[in-house]
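Below you will find the structure I want to go over with you.
Yeah, one chain of the complex is gone here, protein chain that is, but the others are all in their spots.
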Amino acid sequence: MDTLNLFKWIFDLSLVIGLLWLAWQALLGSQVDKEVNEETSEELFRAIVLFIAFGLLMSLVWVRLGAPDVALAEASIGAGLTGALLLSALARLKGRGKNQTDMNNESDHEFKRHQ
Amino acid sequence: MNLNVINKSPKYNHHQSPLKFLLIIILSVMISGLSYAVLILPSQAPGLSVLAVDNIDKSGVSNPVTAVLLNYRGYDTLLEMCVLLLALVGVWSLGDVPERRHSLLGVVRFWPQSNKPERRHSLPGPVLDIFARLLVPLLILVSGYLLWIGAHAPGGAFQAGSVLGAAGVLLLLSDWHFDHHFSGLSLRITLIAGLGMFLTVGLLLLLEGRQLLEYPPPLAGVLILIIEAAATLSIGFTLASLFLGGRPMTQGTTQAMTQATSQATSQAAIVRPITKDQQ
Partner (left out) sequence: MNPVFLYTLTGLGLFTLGLYALIIQSHLLRKILAINVMGSGVFLVLVALADRAQSALYQVGPDPIPHAMVITGIVVAVSASALGLSLMLRVQAETGQTAFADEPVEKPSKTL
């Protein structure tokens, strides 16, 4: 196998492994004990950020498969806009959760995080 | 509640683990069936690419994907505009613009007239502010470029529209909101401009005796560009409005909004005892 083919194979394999690993981590890689079934905002934030990375890697895969139009659409809509929508929804979930359960320590924690 | 619960040892929920095992088996059967169905496909298959490329001169553009999107399958793109509008109508029907007390980039203030004490007002930080001011004109320029170049290079209406939507999202994140005058009829006209242009061109062609969206080959390029321009505007504003997450305020609804806020805070007081009773 000549070196160009070898490099192509290494590139393809690393893209594929990266995609599958990112998807697994984003969807099923929660580090919280599943019995207690509490979703913390850090876990959801981590899942969303990994999903954005997954979208960007997907954009590279589209270029590799000879689909630059799809790559442009995926990078801006799939990764960028879906990521922004998800983060905005997470922020609103946190805001309403705070309204309803009235947890002061969480607001201090978040205030420190945003600084 | 401890927010930083990190548990390294996986524990199985005994009520769920046989069902989870059954699910894994079913999914393994499914994926092996699908893999078989995919792997027996021939490794060389032209599909419709030969047909698409052979007729590209009559389609008015030279990028095959744009030709497919706007000419060969133009009807699909028309329905695509309908899907975007339907999603927007769905989001708008679920509520008005929500109060943004907290966002992940700082506190965004949507109603500058209100001065309730529990709402923290702060402007976006300098990085976001300067970033938005530098990027938004560039994004508009890139969007126009992608729209124009879509005829003979990768690009097109959806890509240009999404870049415009990203510019809108950036503006919304840096504490910019629609002026009351523009968030009523003008916004709605811009949102339906893409679908409207499609339907106008289609109906004009129907009146001329052709099929729906059957462009005459000498005019095809111009018609595609006109439709794409309207679609770009539409897609950009639709995506930014989807990010906004609610119906924007118009002049008529300002009073209704302040009433709704007071109702919402009283409803929040009602909801809290109910959740406690349920638990």
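When the chains are written out, they are named A and B in that same order, and each has its own residue count from 1.
Operating definition for what follows: contacts are C-beta pairs under 8 Å (C-beta built on N, C-alpha and C of every residue); 3 or more make two chains touch, one makes a residue touch a chain.
Fair warning: this is a prediction, and the values are worked out from it, not measured in the lab.
Asker: Who does the absent chain touch among those shown?
Answerer: A, B
Asker: Extract the touching residues of subunit A with respect to the undisplayed chain.
Answerer: Looking at subunit A, the ones touching the missing chain are residues 8-9, 12-13, 16, 19-20, 23-24, 26-28, 35-41, 44, 47-48, 51, 54-55, 58, 61-62, 65-67, 69-70, 73-74, 77-78, 81-82, 85-86, 89-90, 92-94, 96-97, 100-101.
Asker: Where does subunit B touch the missing chain, residue by residue?
Answerer: So the residues of subunit B touching the missing chain come out as 1, 13, 15-16, 20, 23-24, 27, 30-31, 34-35, 38-39, 41-50, 52-53, 64-65, 67-69, 72-73, 76-77, 80, 83-84, 86-88, 90-91, 94-95, 98, 156, 158, 235, 238-239, 242-243, 245-246, 271, 274-275, 278-279.
The rule is short, and it goes like this: only the chains that are shown with their structure count from here on.
Asker: What part of subunit A is in contact with subunit B in the complex they form?
Answerer: These residues of subunit A touch subunit B: 31-36, 38, 40-42, 45, 68-69, 71-73, 76-77, 80-81, 84-85, 87-92, 94-95, 98-100, 102-103, 106, 109-110, 114.
Asker: Contact residues on subunit B for subunit A in the complex?
Answerer: Contact set of subunit B toward subunit A: 1, 3-8, 10-11, 13, 63, 65-66, 98-104, 106, 146, 154-156, 158-159, 162-163, 165-166, 169, 173, 239, 242-243, 245, 268, 271-272, 275.
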